[in-house]
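Starting off with a structure, shown below.
Every protein chain except one is present and positioned as in the full complex.
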Amino acid sequence: MKVVVVRPERCVGCLQCRFACSVVHSESKSPFTAPYESILSKPRIHVGVTTGKEPFPNKCRHCNPAPCEMACITKAIFRDESTGIVLINSDRCINCGMCAMACPFGVIRYHVYVDRRTSAHKCDQCFARQKEGKIPACVEVCKVGALVFEDYNKMMDKATDQLASLVYLGIREKEREKGPYPTLIAYKNTLQEIKRR
Amino acid sequence: MSEYKEYSICTDAQLTLKKAREDGVETAWDRLKKQEPQCGYCELGVSCRICVMGPCRIDPFGEGPQRGVCGADADIIVARNLARMIASGAASHSDHGRDLLEVLHKIGLGKAPGYGIKDPEKLKRIAAEHSVNTANLSNEEIAKGLAEAMMEDYGMKKQRITFINRAPKQRIELWEKLRVIPRGIDRETSELMHRTHMGVDNDYISLLLNTVKNSLSDGYGGSMIGTELSDIIFGTPKPGFSEVNLGVLKEDQVNILVHGHSPIVSEMISLAVDDKEMIKLAKAKGANGINLAGLCCTGNELTMRKKIPMAGNHLMTELTMVTGAVESIIVDYQCIMPSLGQVAQCYHTKLYSTSDKAKFPLMEHVEFTPENAKEQAYRIVKESIENFPRRNKDKIFIPVAPVKTMTGFSVEAILEALGGSLTPLIDAIKAGKIKGAVGVVGCNNPKIKQDYGHVGLIKRLIANDILVLTTGCVNVAAGKAGLQVPEAKELAGPGLKEICGLLNIPPSLHVGSCVDNSRIIAIACALANAIGVDIDKLPLAAAAPEWYSEKAATIAFYAMASGVFTVLGVMPPILGSKKITELATSGLNDVFGACFAVEPDPAKAAELITAHIISKRKGLGLSA
Partner (left out) sequence: MKVVIIGSSAAGLACIDTLIRFSPELNATIISEEAYAPYCRCLLTYYLGGILKEKQMVIRDITSYPPNTAFLFGERVDRINTKNKSVMLAGGKEIPYDKLLIATGSNAAKPKYYDETKKTFTLRYMSDAKKIEPHIGSRVIVLGGGFVGIKAAFGLMQRNVGVTIVISSGYPLSMIVDEKTGSFIGKDLRGMGIDIRTEEDVAEIKTNNGALRVSLSSGFELDSDAIIVGKGVKPRVELAKQAGINTDLGITVNEFMETSAEGIYAAGDCCETMDIARKRFWVNAIWPVAVEQGYYAALNMLRMQAPYYGSVGMNSMKTRAFHLITAGVLKGGEGISLFEKYIPSKNQFRKLAMRDNVPVGMAFYNNPEEAGVIVNLIKKGTPLTVDPAKIVNNEVSMMDILRPL
């Protein structure tokens, strides 16, 4: 089953994923008109920042079992068995806040939905887009490969191959040549460390 | 309180930040936090918005797009972005010089009441440099002639701007070989903008060289003209004492702050506040007098010439109003945060913009021209006095006492202190009493703990017997830390301490505003010419530990191009291009005799600079 795999070390904090998420969940689905709609579509992926100023993309993992589903008292949160995606039925949601309490990753927010009621709100893995054969919007716009849409097992197989090669070559830790982005991150960490002195 | 120590090393900043939080006032630090994480593409310099086939970005991990729509790779994109930064910085300084030129011209025409020629000797010297006839002419006539000659430096008529000739001949020859001699101040900016248009200059080396050219048209052009004309019109600074930090605000007086860059506005304001009628009016309103203080570069100009105190640097500008004791802030242009208006809303401070080029939200616009400047200044000062009764006297918070500082070290003043020539300085350098000199310049940046970079670096450099010259926001940092008084020689190494004691100067000299970086260039040129070598052989360096602005980038470039090793505390957006990063940090050494380094830690920066100076000394055959 394809899942969205997050590689936070690749995230550059451009926030394109948030913008795309808002746009595809808006009424008009156009970046030019979405910001002007009367009920603003809010993004369901959150990019936090660590104290070392590194960006961290945080979205629903569609856990199995899902703590939010277990905590929901109206059964508004349910799993679509065919895709494994955990969805929120906003008609049933009574905005009680139990799901935010249960979510170990802090990805649930509360916003006004189309019928002007506030209800719980989280990533739906672009359920509607997937039915049309498209990939989740956040993955589509991420140009650094921080978000990828892959069959989980294939992803793990690739990782196993990589690890196997390294072990074969006797290399304990991957000695990557320092690309520009890791250098930038190291510099930002230095700035923070200096501030703390 | 401990959390505020993370933002600044200055007590006045920490305390007013705390009050600002309590008063619900948003500051630059708050806005930086909200902006994080900042986009990595832009920080690496690999995002391009120059045309609408884009916007484009290059994946620094090598998997995503590696070229923009037009085909530009990371090297070209970084070079174009860097070029535009320098063009903007050069344009800013160019305009600054141009406005002073306009005043000089109007003085020549008799149309600038309130302005005059305070240093006629310098007028004649500079006129001679520009081949303008001075014999048997009145000051006004010379002013007109010089103004017209300088206007040609701005345009298309010449093949070389005049002040370039101040550089040592070896340097000029190098620039000629590299084809980076600036032909006209505005011409180079215009051409660099053209080069960065899509489909024009797509060779990153060519772009970089022309970026250098534009920066030279600033350093030896707009900035230098700004400095020299300000000296001619308002007086060449002489050493003297003043005060610095928020404590210069007086609880019992009308406090007026000037912010921005051009002495054209601030000098007129200082005339008005000294006027007897205005002082009488202030007393009538219940104040004991009128207290004028400066912020940023225009503050530097006033303090250099008139020893008017300085209330703060870049990151202090919002916090001054938090004291509740500021009646008005008068601004012209550059480095004025558009957030000032919303801060003023929480207090009684009135804000005035004075330049057509710089309008801000929630500020009253009172336009200054050379003709009406005096009149407008009086009007604003009167309104500020009338604002005094609106103070909430229970909520005044001036949390510190002012610190004494010494200022006014123009090139002429340094020469006079040395007895009329550079020989004593050169001897001191040869003897190793002074190992070398470093210009510590630049701004504040909330990414770096305020003033930590500046003070940390200066303290370590002077301890290594290295003379420090400071401009811009660094002056406020050094002044607050007590480094700008002769007593600070106790913190210097033995050699520097001796020299400072002899000449009764501080180990860290206040040389002026950011355009006055041209004074440092002038000294470097003079030293090089006196010894007979190129600037890059001298034991000199430059550092901008907390820079933020494009102007600072331009200054860094003309320093490097003049042969001065420059250490930056904040990373410029170039990492996305390996080639440019390598060039900047080492390759340029082979071209200009100097390069850049990025080091935010002042301790490590001091080590880098000291090692560099020692190696230059060795190169000249001097002791380490």
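When the chains are written out, they are named A and B in that same order, and each has its own residue count from 1.
We take it that a residue touches a chain if its C-beta (ideal position, glycine included) is under 8 Å from a C-beta of that chain, and two chains touch if they have at least 3 such contacts.
Note that this is a predicted model, so its numbers are computed, not measured.
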{"item": "Residue, one of A:Met1, A:Ile39 or A:Ile94, that touches the chain absent here", "value": "A:Ile94"}
{"item": "Of A:Met70, A:Ala128 or A:Met156, the residue in touch with the unshown chain", "value": "A:Met70"}
{"item": "Interface residues of subunit A (partner: the chain not displayed)", "value": "8, 48-51, 54, 56, 58, 65, 67, 70-71, 73-75, 92, 94-98, 100-106, 108-110"}
{"item": "Where the missing chain touches subunit B, by residue", "value": "3, 24"}
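As a convention for this text, only the chains that are shown with their structure count from here on.
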{"item": "Length of the line joining the C-alpha centres of subunit A and subunit B, rounded to whole Å", "value": "44"}
{"item": "Subunit B-facing residues of subunit A, complex", "value": "10-15, 47-49, 53-55, 143-145, 179-181, 183-184, 187, 190-191, 194-197"}
{"item": "For the subunit B and subunit A complex, residues of the former touching the latter", "value": "6, 36-41, 43-44, 57, 59-65, 447-449, 452, 571, 575-576, 578, 581, 598, 600-601"}
